[in-house]
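Mind looking over this structure? Questions follow.
Heads up, one of the protein chains got dropped from this complex, but the rest are sitting where they should.
To keep things simple, chains are lettered A and B as they appear, and every chain counts its residues starting from 1.
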Amino acid sequence: MMSIRGVSVSFVILAMVCIAFADIEVIAADPWSEFGRIGLGFITPSFFSWSELLTSLANTIAFALVGVAVAAGLGLLLAPFFHWRVVRLFCSFIRSVHELFWALLFLQVFGLHTVTGLLAIIIPFTGIFTKVYAEILEEVDQRPLNALPIKALNTGSAYIYARLAVAWPQLVIYTRYRLECGIRSSSVLGFVGLPTLGFHLETYFKQGDYSQAAGVLYLFFLIIASLRLWTHRRGLLILLLASLIWLPFELSTNPEIILRFLTHDILPQPMRDAASLLDVSVWADMFNWCVKLVQTQVGIGVWNTLLLTMISLVGSGIVTLLLYPLVSPLFFRKRWRLPGHLFLVVLRSIPELMLAFVVVVMVGPSMLPAIIALSLHNGAIIAHLIGHSTITLKLPLGAARGLNRYAYEVTPRIYRPFLAFLFYRWEVILRESAILGILGIHTLGFYVDSAFEELRFDRALFLILITALLNILVDIVSRRIRKQLRLTALPEIR
Amino acid sequence: MKLSRLIIAATMLVAATLANAKDFTFTAIPDQDSSQLQLRFGKVAKYLETQLGVKVNYVPVKSYAAAVTAFRNDEVQLAWFGGLSGVQARLLVPGSEAIAQGYEDQFFKTYFIAHTSAGVKPGESFPEGIEGLTLTFGSKGSTSGRLMPEFYIREHFKRAPEEVFSRVGFSTDHSRTIALVNTGAYQIGVVNYKVWETELAEGKVDPEKVQVIWETPVYPDYQWSIRGDVDGNWGAGFSAKVKAALLGMNDPDLLASFPRQSFVEAKNSDYQPILDTAKSIGLID
Partner (left out) sequence: MQPPVLFQLDRQTIGWHGGTVLDDLSLSIRRGEKVAIVGKSGSGKTTLLRALYRQSPQSIAFCEQAPGLVPTLSAFHNIYMGQLDQHPVAYNLLNLFYPLKKEIAKVAPLASVLGLSDKLSTAAERLSGGQQQRVALGRTIFQNKSVFIGDEPVSAVDEVQAEDLLAYVVNTHETVVLALHHIEQALKYCHRIIGIKDGKVALDAATEGLTPDTLRQLYEGESQPSQLKDNYVTNAGFKALC
C-alpha cells in the first residue's frame, strides 16, 4: 500500500540515485564576461524593428488562438468517447510527441506554412484537451443527470444539458489556462523557423545580442502577464476572428511531397529500396537496422531522458515548495505578492531552452543546465497554481505565522494537490527533457534532432515513436500512483 | 476602415515572409550571425531581381536541414549551401547543379580553436594533447564545423569523437562555437575559418583567451546550387542567367555579406570529396 510519505521519500531517493549516475559536472571556466553581457542586455532591452517584432507577436498569438480553439473543439467532440480504449490510446499517443517534433515532421511536408504551425499545436493539444475534458466531465456532479427523465439519459441532449453545462465553468478555466500554454508553444515553434517570437528570440540569444533578446522576452512577459485582461469572452472572439484573417492560408502543397514523405522518407531504410517485402533478407536487414539504432541511440537516449526526467521531477517539486508562498495570500499582502507574481511569470514564460542556454554559460555543458531549467520552469508553473489555490484554505483564527505557518498549517494542507499537480506534470517534464537534447545532452531528443539534421526521417520517426512509448509508460505509472494515493488536482494543471 | 486596411497590409506582409510559390525564391544556411541574415540576403535578392528581371524572394530558415528540405520541396529554387548540405540537397533533387562557389571555397579550411586554460600549443600538425578535453562542433550538418573536423579526428585517433573527448557538443553555428570556447564552456572548438577571421577583426574574440591551435588541409565548401527544373518554369536559359548574375557579382558590399572576394564557377563533381567523406563517417548512407 502506497502512502503519501512513502511515495515522496522514494521519489527523492530515486532522484538522488539518478544524480549519482548523471553528468552534472560544473565547468565554470570564465562565465563572468558572458554573464555580464546577459545582465547588461536585460537592463538595456532594445526593440530591433517594431514592424518585425509586432508581426511575429501577431503570428504568435494567432497560431496559439486558432490552434487552441480548434484543439478545444476537437477535444470536446472526442471527450465523450474517451472511455473507448482506441480513443484513449490515440490521445495518449498524439500528446506524447512534443510540439517541436510535430513541427519538424510537418515542415518536411508543408514547409514553412501556416498549416505546419497550426497542426503542431492542434495535434498534441487535442490529445491533452480530450483527456482532461473527459476527466472533468467524468467527475461532474451526477445529480442533474439522475434527475432527468429516464428516456433522456443516454442521449446527446442529456450530455449537453446535464454534463457539459455542469462542467462548463471548469472547462472554461482549463481552456483558458491552456491558452497560456498555447502561446508558449506557439512562440517556441519559432525555434524551428515558424515566424513567431521564438524565431527572433532564438536568433538573438544564439548570437549573443542580449539586448534584442531581452526586448523580445519582455514583450513575451507582457503578453503572458496581461493574459487575463484580454481573454474575456468578447475579446477572445474578436481576436480569434482577427487571427483567422491574419494567418495566410493559401496552401500550395504538392500531394506528391506528402506521398513521398509517407511512402518513402519515413520508411526504414532497408524497406525503401526493397523489391519485395516478402523477401526474408529485407526483414533481416530491418532487424539489424532496429538493433543498431537501439544499441547506438535508443539505449543511451532512454537512459539519459529518464535520468533527466526523474531528477527534474523532484527538482520541480522542491522549487514549487520553495516558491509557492510568494504568491499566496496566506503569506504576503497583495502589494508584496506582485514582485512574486512577476518573478513566476518570468520563470514560467522563458522557454526552457533559453533558460538552459543561460545556465550553460554559467555552469558549462553538462546535464545540470537542463535539470536547472526544467526544475525552475515547471516548479514556477506549479507554484503559481498552488499559490493561487491557497486562497480557498481557511486557517483557524490565531494560526501560526511565518515559517511555522508554512510548515504546520499550509504545506501539509496543500501537499496532496501539490503531489497531484506534480504527477500530472511528469509526462510534460519527460516531453520537455527529450527536447532539451537539442542542447547536446544525449537524451532521445538529441538523436531525434540529429536524425532530422542528417535528413534521416526514418530514424527520426522511429526515435519519436520510442519517445512516445516512454511517455505513455510514464503516463500510466503516474495515473496509477495518483489513483492509489487518491490524488485529484484542480483542473488547471493537467 | 483604417483597421481593415492595416489588417490587409499586415496579411500581405506575413504572406511575403512565408514562402510564395510564384516568385523565384532562395535561401541560405544559417551558419553564422543569423540575426543579420535578412539584411545580408535581402540585398542579394534585390541584386538578383535587377539582374534576372523576375521577382526574387529570400526566405530565412533555422537549420541546415530546413534549407535542404526547402530546396527539395521546391519552396526555394536556389540556395547558398555548405559543402555537405549542398551534397545532401543535390542527392535529393536529381538534375540540380552546383553553379557557383566563393573564390575561397575552392580551398576552404577549418580552424581548431582552444581556450588558453586548456594548455594546448598551436602547431602545424594535428594537435597533441587534446584527448580527454571537451569539444564543441558547430551545427550537426555543417561541413567546416562538423564533417571535416570529425573526419580528421577519426583519422588521427581511429575512434569516434565521443570516445576521444570527455564531452562533445553541437553549438548550432560558428559564432556560437566561438562564444562557447571564449567563455571556457568548452575547451576546444572547430570553426569555419572565415567566420573566425571576421569575428577576430570585429573584436568579438579575446586573443588572450582563445587561439587557433591547428588548421586543417583545404577542401571545397560553400556553393550556390540551383534546381534543374528552373528552366522549365522561368524559361530556357534561366539557370545560366542566374549563374552569370552570381559570377558577375562584384559589388564589395554584396560580397562582404558572404563574405567572399568573388564567385567562381563550380560543378557537382567538385564536391565528390565531401560526399566521400560524409559516407566514410556515416553521415550519408
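Convention: a contact is a pair of C-beta atoms (placed from the backbone, for glycine too) under 8 Å apart; a residue touches a chain by one contact, two chains touch by 3 or more.
All figures in this text were calculated on a predicted structure; none of them were measured in a lab.
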item	value
Interface partners of the hidden chain - shown chains only, full complex considered	A
Sole contact to the chain not displayed, among A:A158, A:A242 or A:C290	A:A158
Selected residue (touches chain absent from view) among A:A79, A:I123 or A:V166	A:V166
Residue in contact with the excluded chain [from A:L89, A:A284, A:L338 or A:I391]	A:I391
Chain A residues touching the omitted chain (full complex)	141-144, 146-152, 155-158, 160-162, 165-166, 168-170, 173, 388-389, 391-392, 490, 492
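Throughout what follows, only the chains that are shown with their structure count from here on.
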item	value
In the complex, chain A residues that touch chain B	23, 27-31, 33-34, 48, 51, 55, 58-59, 107-108, 111-114, 191-193, 195, 199-200, 202-204, 206-209, 212, 242, 245-248, 250, 252, 254, 257, 269, 360-361, 364-366, 439-440, 449-450, 452-456
Interfacial residue positions of chain B with respect to chain A in the complex	7, 10-11, 13-15, 17-19, 21, 33-35, 59-66, 68-70, 73-75, 88, 92, 115, 117, 134, 136, 139-141, 167-170, 172-173, 175-176, 179-180, 182-186, 206, 209, 283-285
